[in-house]
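Scroll down for the structure; my scribbles are underneath it.
Shown here: the complex without one of its protein chains, the others still in place.
Chain lettering (A, B and C) follows the sequence in which the chains are written, and residue indices restart at 1 in each chain.
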Amino acid sequence: MPTMTFGRAINAGLRRAMDDDPKVVLMGEDIGKLGGVFRITDGLQKDFGAHRVLDTPLAEAGIMGTAVGLAYRGYRPVVEIQFDGFIYPAFDQIVCQVAKLHYRTQGAVKMPITIRVPFGGGIGSPEHHSESPEAYFTHTSGLRVVSVSNPQDAYTMIQQAIASDDPVLYFEPKRRYHVKGEVDEAAPPSSAMGDARVVVEGTDVTLVAYGPLVSTARDAAIAASDDGISVEVIDLRSLAPIDFRTVEASVRRTGRLVITHEAAQSGGLGAEIAASITERCFDYLEHAPVRVTGFDIPYPYSKLEFHHLPDLDRILDGVDRVLRRPNSLSALDADAAVQR
Amino acid sequence: MPTMTFGRAINAGLRRAMDDDPKVVLMGEDIGKLGGVFRITDGLQKDFGAHRVLDTPLAEAGIMGTAVGLAYRGYRPVVEIQFDGFIYPAFDQIVCQVAKLHYRTQGAVKMPITIRVPFGGGIGSPEHHSESPEAYFTHTSGLRVVSVSNPQDAYTMIQQAIASDDPVLYFEPKRRYHVKGEVDEAAPPSSAMGDARVVVEGTDVTLVAYGPLVSTARDAAIAASDDGISVEVIDLRSLAPIDFRTVEASVRRTGRLVITHEAAQSGGLGAEIAASITERCFDYLEHAPVRVTGFDIPYPYSKLEFHHLPDLDRILDGVDRVLRRPNSLSALDADAAVQR
Amino acid sequence: MAQDEARPGSGSTSGDHGSGPASGTVHPGAAHEGADELVQLIDPHGVRHADVRYDELVADVDGPALRRLYEDMVVVRRIDAEATALQRQGELALWPPLLGQEAAQIGSGRALRADDFVFSSYRENGVAYCRGVDLTDILRVWRGNASSGWDPYSINMATPQVIIGAQSLHATGYAMGIIHDGADSVAVAYFGDGATSQGDVNEAMVFAASYQAPVIFFCQNNHWAISEPVGLQAHVPIARRAPGFGIPSVRVDGNDVLACLAVTREALARARAGGGPTFIEAVTYRMGPHTTADDPTRYRDPNELEDWAARDPLARLAALLDSLGLLDADYADSVKAKADATAATLREGCLAMPEPAPSDVFRHVYSEPNSWLDRQQDHYERYLASFAQASQEGSR
Partner (left out) sequence: MAQDEARPGSGSTSGDHGSGPASGTVHPGAAHEGADELVQLIDPHGVRHADVRYDELVADVDGPALRRLYEDMVVVRRIDAEATALQRQGELALWPPLLGQEAAQIGSGRALRADDFVFSSYRENGVAYCRGVDLTDILRVWRGNASSGWDPYSINMATPQVIIGAQSLHATGYAMGIIHDGADSVAVAYFGDGATSQGDVNEAMVFAASYQAPVIFFCQNNHWAISEPVGLQAHVPIARRAPGFGIPSVRVDGNDVLACLAVTREALARARAGGGPTFIEAVTYRMGPHTTADDPTRYRDPNELEDWAARDPLARLAALLDSLGLLDADYADSVKAKADATAATLREGCLAMPEPAPSDVFRHVYSEPNSWLDRQQDHYERYLASFAQASQEGSR
């Protein structure tokens, strides 16, 4: 099995999808000769031609709207949004067209569009280059949303996303592009895109993550085990819909749930996970689900970004909290207990 | 105290704000001679002139972006988005500019922009005219989001929104525009915009609503009282930030929470409320918070919209559920209990 | 601030300002001699004028063909009136009349080939008629019975777009697909004067020019976007917009069905030959309200309507036919009979439309199973069943 970087794995997946289906076309800014600012499409224009790997004018609504037209004509466009923060000009076309056309036309028109979004922070970039906008899309009916955390999934899931007849937002954790991993290119199509994956098994606490924070969560689980705490780590993979059965089964065993993401807390995906799991597992919960997330702020300038981003220590503090072990808010909890 | 319709109350509040501050300007499509498609700005262009009540070109990004420029110049623009479903072309300017400029400029530039959005369904309209997009904005740091449910609040809060130095999304429940109520135009500025309001006091269940569903929730409380169930109804008024103290205080007493909104359930505001209240009141809860909301679908065509919209019966079913009384999902709950 | 639009037939242009061209300077309108002139083949009095450029494009339009165009317009006007009546009678929730825009829609619509593909707004029911739409289908959405009326692939026309201007990009993308397929069909985007202010429409021109896509931007300038006059959207005549993107444009009398046919044929031929996009501004007038929910007396001068009534697209073709001896009483009766029969079919179809089932709200959101939605559907079906049960048990 070859070892490759995350970025290479997506490239290989795109190449495979293009080989398999001549209707797959790539669209985006600078994805041709340059191979994209992250080089994810490196070499593809050279090999497949400028008619299948389109450098587009600098206009995201235009890219998304013409992708809709191409889908109408039977194509399967794969759109690259250069950075997370540049998806908003395309928001109207995504929400009102891409998400709704299948419903609007009562199934007559399919929108097999894949929207690739390098997302998340931690790379020291200026404004608009480090955002986590996934919750806008998980709240948008008609879309599917996935995020990948390792080269193998990246390779498999980009193909699954492209093969899906429903539109898929495919969130790529840009700060992990250079992480390497084994990729089985011959592996049969698995259920990766739909199912959450238990990354680390554990019995005390369920820790849910996706995208860039899966590896942080894994590290936290290892650190916690040093303290004798057994953390089960789940990589959601699919963010809409979420495979709640897997999470539910875990929480029924552990009774405790910690969720982590980079996006702002209020109205973030963590809220949906906490609410849904509380609905499904109320009688099994020993503590309210705890969210360890970014703050309710615009993404900060790079010198402060690691205060905003959840890291191993903040996750461990959340684990302590859900276990009612001493943690940074113990004093507050004690106050509240007194008030009761 | 005069009695006026909801729509008139907003008109009166706008008029008052324009009288009080010459920097207040209104912008939108058809808001001048026509007075807006809902007539909310009726007469204002005639009285204040076309330089203060601007009919704009048909371009929402343009409206929002020029409003940003006007705010830079010291104005307080009040933008009307004609219908909820037409706010998305302005999404980029709202999320990347309106919400972030104060942060970006480290407080030097204020964005006292009010964005009025007639929202919600129930008026038999075609696609894009009945949406509830509030969760996109409550998840956007830098914005404040409010929704009004009665003429008095509408009158007071539009003035508070305009007076706020922070940008405010002001969601108007269009299907209630014709509801009448007393409006005390002399009332001193209250804390309305920040604080939730207990509409009906009760002891068994806390029912949280906002905008168009507040009156439905009130009706549900009355109906429940016939069954001997005491429901406390809270009108959130502010959706971001939510006045969780008021909700928390109520749930500590009732131990039970039902949340209702028209927006799709997954990732909706109900998720944030359920998650936050579970965090704050876990030890007081007798049942997981229950959400009674629209489905995860594009807003449906009008013949089916009343299946999508929560109504009195669906809310009562949710109340039964949170009380563990017989309800539509009792059979499921029983199955689950067996599985345990 | 808003300049008056040039009126068809008046030949005048407006919005020009500044002096003549100077070294390196482009003045709007200054260098555009003749640019704002309307292509007109039949004048408001029904007189056919010769045109060196466009006559050959409609050389095949003989008496019978002119009669077919006339019939189409009469029938479409009748359909529109019937739908308006159905709305007034409470059978439709809303209706957007096309009254006054028949020539623009029929003239362009009849120029198309079956394998061309149309992306329109809500007002192009005349175009849908040309595409062969089943009449009932144009009412489904407005009755609130369905999210769309027809399968776009059955008549090669997308279902109406409500988001102003969005379809211009869809047409452009579709046209990019046509190039890719090596086909010679054409995509056509219909939109209004108001739509030209939207970023989407301008981006569509950027993409269309960049890829030389076989797409026609057919703008019906009906002078109003709800209550807003066209001068608020465009400071100079709309047709001037496209050349700045590298797209040839033409301004046509939108109430002259023959001229609309001619310019659309020209644009189609250019596109099929690999010549890329064309922008057509059809200058016409919305004689009715924006929709049946609108009250134009609040914002527009009744004299304006009168002026435009004198340029009615049907009246002028009737006058031409008459002058050619093609409008005898028998023929006129037969056209009226056809229109009435069509209206009756429309009404029947409307009233016979089946009601949707509650569970239809969940259909077609996704083409694949979706655990979130499937669960919600299951719960809602249980909820509905609980009523049936309750009423059986006689409780509550």
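Simple rule for what comes next: a contact is a pair of C-beta atoms (placed from the backbone, for glycine too) under 8 Å apart; a residue touches a chain by one contact, two chains touch by 3 or more.
Please read these numbers as outputs of a predicted model, since none were measured by experiment.
Considering the full assembly, B:57 is the residue among B:13, B:36 or B:57 that touches the omitted chain.
Among C:42, C:141, C:239 or C:258, the one in contact with the hidden chain is C:239.
Interface residues of chain A with the unshown chain, by the touch rule above, are 29-30, 32-35, 37, 55-59, 61-62, 85-86, 88-89, 124-129, 265-266, 295-298, 300-304, 307-308, 313-314, 317, 327-329, 331-332.
The omitted chain makes contact with chain C at the following residues, 1-2, 15, 18, 21-29, 31-35, 37-39, 51-54, 196-200, 202-203, 206, 209-212, 232-236, 239-252, 263.
Looking at chain B, the residues touching the absent chain are 25, 51, 56-57, 59, 61-62, 64-75, 89, 92-93, 96-97, 102-110, 141-142, 144, 164-166, 240-245.
The definition used in the following text is that only the chains that are shown with their structure count from here on.
The most central chain, judged by the distance from its Cα centroid to the centroid of all protein Cα atoms shown, is B. For the pair chain A and chain B, the distance between C-alpha centroids works out to 29 Å.
As a whole-number value, the distance joining the C-alpha centres of chain A and chain C reads 41 Å.
Residue numbers of chain C whose C-beta contacts span two or more other chains: 146-147, 163, 199-200, 365, 370, 372-373.
The set of chain B residues touching two or more other chains comprises 61, 85, 88-89, 127-128, 266, 295-298.
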